[in-house]
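One protein chain is absent from this view; the other protein chains keep their places.
Letters A, B and C name the chains as they come in the text, with residue numbers starting at 1 for each one.
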Amino acid sequence: MVIVMKMGASEEDVQAVVKMIRQVGLEAHVSRGQFHTVIGVIGDDEKVMELPFQAYPMVERVVPIMKPYKLVSREFRPEPTVIRVGEAELGSEFVVIAGPCSVESEEQVVETARLVKEAGAKLFRGGAFKPRTSPYSFQGLGEEGLRMLARAREETGLPVVTEVLDVRDIELVYQYADVLQVGARNMQNFLMLKELGRQDKPVLLKRGMSATVEEWLLAAEYILREGNHQVILCERGIKTFETGTRNTLDISSVPLVKRNSHLPVIVDPSHATGIRELVPPLARAALAAGADGVMVEVHPNPQQALCDGAQSLTPQEFKAMMEDLKAWTSLRKPEGR
Amino acid sequence: MVIVMKMGASEEDVQAVVKMIRQVGLEAHVSRGQFHTVIGVIGDDEKVMELPFQAYPMVERVVPIMKPYKLVSREFRPEPTVIRVGEAELGSEFVVIAGPCSVESEEQVVETARLVKEAGAKLFRGGAFKPRTSPYSFQGLGEEGLRMLARAREETGLPVVTEVLDVRDIELVYQYADVLQVGARNMQNFLMLKELGRQDKPVLLKRGMSATVEEWLLAAEYILREGNHQVILCERGIKTFETGTRNTLDISSVPLVKRNSHLPVIVDPSHATGIRELVPPLARAALAAGADGVMVEVHPNPQQALCDGAQSLTPQEFKAMMEDLKAWTSLRKPEGR
Amino acid sequence: MVIVMKMGASEEDVQAVVKMIRQVGLEAHVSRGQFHTVIGVIGDDEKVMELPFQAYPMVERVVPIMKPYKLVSREFRPEPTVIRVGEAELGSEFVVIAGPCSVESEEQVVETARLVKEAGAKLFRGGAFKPRTSPYSFQGLGEEGLRMLARAREETGLPVVTEVLDVRDIELVYQYADVLQVGARNMQNFLMLKELGRQDKPVLLKRGMSATVEEWLLAAEYILREGNHQVILCERGIKTFETGTRNTLDISSVPLVKRNSHLPVIVDPSHATGIRELVPPLARAALAAGADGVMVEVHPNPQQALCDGAQSLTPQEFKAMMEDLKAWTSLRKPEGR
Partner (left out) sequence: MVIVMKMGASEEDVQAVVKMIRQVGLEAHVSRGQFHTVIGVIGDDEKVMELPFQAYPMVERVVPIMKPYKLVSREFRPEPTVIRVGEAELGSEFVVIAGPCSVESEEQVVETARLVKEAGAKLFRGGAFKPRTSPYSFQGLGEEGLRMLARAREETGLPVVTEVLDVRDIELVYQYADVLQVGARNMQNFLMLKELGRQDKPVLLKRGMSATVEEWLLAAEYILREGNHQVILCERGIKTFETGTRNTLDISSVPLVKRNSHLPVIVDPSHATGIRELVPPLARAALAAGADGVMVEVHPNPQQALCDGAQSLTPQEFKAMMEDLKAWTSLRKPEGR
């Protein structure tokens, strides 16, 4: 950490800061420039981060030097984390997760699970609890939906990925799901993250709609810190001024995460764009950029979907995309190896 | 709701959409332009919002006509809502809420409560649970902190505003608090909003960091819909590209909310800027723009604050600001009357 | 400037950077932390800014310490700059600039100039060249419009503020205008800024739609550096996710500019919001926040305006606003004194 003093800071102002640093047992290096005095702090960053430097009127800025996360960093663990779920090896092969946005009926989920399996998907997704901006929209089937997802798994063998919307539902969802999903809106629900850090099932952590990659990795850090190291990151688009797509898929986040972390990272082009036709080219782009997989929405009949029909692939479209991806997979070079 | 068909949509495409509209008992007006056919839907917007128009490949866009909220709208209730807490009348007079960012000790809170009361504050704020981006930062004192806040109320008579961070803590916080605060990160925690909608104490709803005013009003709608009509909106800055301040105080949201809603709206210049010196001019600006109050951070000794010391006013600064505000209050014209 | 080396940087990597610094005659302080080595550079920041540190693979980050601007800074010139135009003293009293968005006819501008003068405006604004996103919109009257503005000045004595849209038109606009306006889209048109830096008339520099305050001050620096110290900054809203207003008025930028610069800063609530009803409360807020003035749109008949009618005040609304502002002005405390 480096502390920049304001122009005109007196020797006394500088010593007040130095004193505070030494009180917690750390070392301070003072370096006087032509205009500004700069104080370097050497030692444990955790302790430093708690000190109220900013409250000193003559402190202009505090510049952190260390990355704020540890356990998720590639420096901490150089080799990639591989997470095994069913037949999928996330972090080692390119994995496709597919299914409907929301669970509507047993028939719908079982049919969809069958067809995505046949086309090559390795995990099945579906939402039983839906976060909706408006209180007047469909909110999901709840536990009944979870039971239907379990039925689909029984029928197909595909492990189930589903969202935990409320921290009070973790136990319930845990009983039915193979991978516990954290939605974008909950990425900084730190209490939920901690709770999930105490589970022994993988967590799929979606990036918050306006979170930086660093904040996303810090959210993952909350989970790892409690003991659960099985975290799959999922890029799902960030809020920007572009209105032609629902969100903006931050494709650069894939190689950026790979550089800074050992965790697997996948891409959700369905939520990122909200437009069905853009899903196949962006799934290819995700693969080319080094992602460990994609998660896409498929619906047997998008025109009757209770949510997000505009972004769901039809069974035919999904099959065509899977065949296309197969060809590209042969050229794939995972980043970060 | 207006549905715009793509160029080249056939009569059949148009009729498929019309049929769906009529099936739920609504009326459809088809109007054919030179290039696009447009279908107007007349009737209950709630039902319409559930229909999967976007999944029809020849639908280009769906344009909602009605505002998506009702109970919070000025059209629903033309006169302003006034919320009485202690001696404050939010929605009728200009109210100052003040206190430390986080509760650190009984001594600190009681001392701060006394001094803000003396200077003219009508409510006392303080955080017992703190949401922190990093798992390595101070997370608050929890129930112990709540007890200290209650002590401060006993000593001063000031009602207590404090944040509910976790939906599981509502009951606990309810026992100690007079106003239940929802933080920016929880603005779209819909399950928490619903739960708070069933309480009989006022809710202070902070605007999400990248929420629009419409999304914020929709979040309030979740609370009103469950029966609790005592909602105080709090503008606390939105995420922008400006780096000179922590967030960007959206001062326009004050008259905008007043135009569209009957709920009281206050401003938190401390969190919006993160810079102590900007708090007094922005508190004045909030008053001038028609806000119903401000919420500011005060700490007896900002240099020892465990959180956000840089934005906390000293007792002297707070006193000066209060005197200044008193003069301006005489000129105040609340918007929306 | 502080250079942070990556974890694992060797002594050789560090020395390569140190060597480069010393080659340009500057001093380097190396400080080795537990994880990272940090190199402080002492000396002239201009030279340092040109060095290609980022190209060294083991350099993690370069942290500038000095503010990147000089002539516009309060450190360079502690007392506020006062700019006299006609009877206005920008930087010393609260000044209202008013007029139509675009010049439509001589009658329109002369009539508007008369009525804004009568209500108390000290400068007259009007656009002869209009930047329009669509090539199919009204683009302004050009030189004919400038002549009409000059007529309005003749009739009323009000100095004229008008935009230079094209660097090739500076000479032309100079002949007719008293203050040369740079629009938001040209804030980083550096060649135009330099040219305006060689003129002897004041420049009104609007903030770019997604510029930070620092970038805005750097743009002003371009003008001052060429010799023209008469720059009036104008906050006109920044691009955010809020859709209820056209842009988001960054009210905090007013006290922030006042803290960091000696230049006068005014606010344009008409363009910031695009909504007529929000103009008066935001003009009041600008005054309360310490702005040196406001610039607002007035049209004798907004329903016939060729541009931006929705945000133009009627003569009656303008008059009411001026009376209201007069009362508030008595309480005004300019920031930065």
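Some notes on this structure:
Quick note on the criterion: a contact is a pair of C-beta atoms (placed from the backbone, for glycine too) under 8 Å apart; a residue touches a chain by one contact, two chains touch by 3 or more.
Please read all numbers here as calculations on a predicted model, not as lab measurements.
Across B:16, B:66, B:150 or B:170, the residue that sits in touch with the chain not pictured is B:66. Only one residue in the set C:203, C:218, C:249 or C:287 touches the chain that does not appear here, and it is C:218.
Within chain C, the residues in touch with the undisplayed chain are 46, 49-50, 52, 54-56, 68-69, 131-138, 165-168, 185-186, 188-191, 194, 209-210, 215, 218, 221-222, 225, 239, 302-306, 309-310, 312.
By the touch rule set out above, chain A reaches the unshown chain at residues 210, 212-214, 238, 240-245, 248-256, 259-260, 272-273, 275, 277-278, 281-282, 284-290, 324, 327-328, 331, 333, 335. Counting the whole complex, the residues of chain B in touch with the unshown chain are 2, 4, 7, 29, 31-36, 38, 40, 42-44, 63, 65-66, 75, 239, 241.
Note that only the chains that are shown with their structure count from here on.
Compared with chain B, the chain whose C-alpha mean position is the greatest distance off is C. Chain A and chain B, compared by their mean Cα positions, are separated by 27 Å. Among the residues of chain C, those in touch with two or more other chains are 239, 241.
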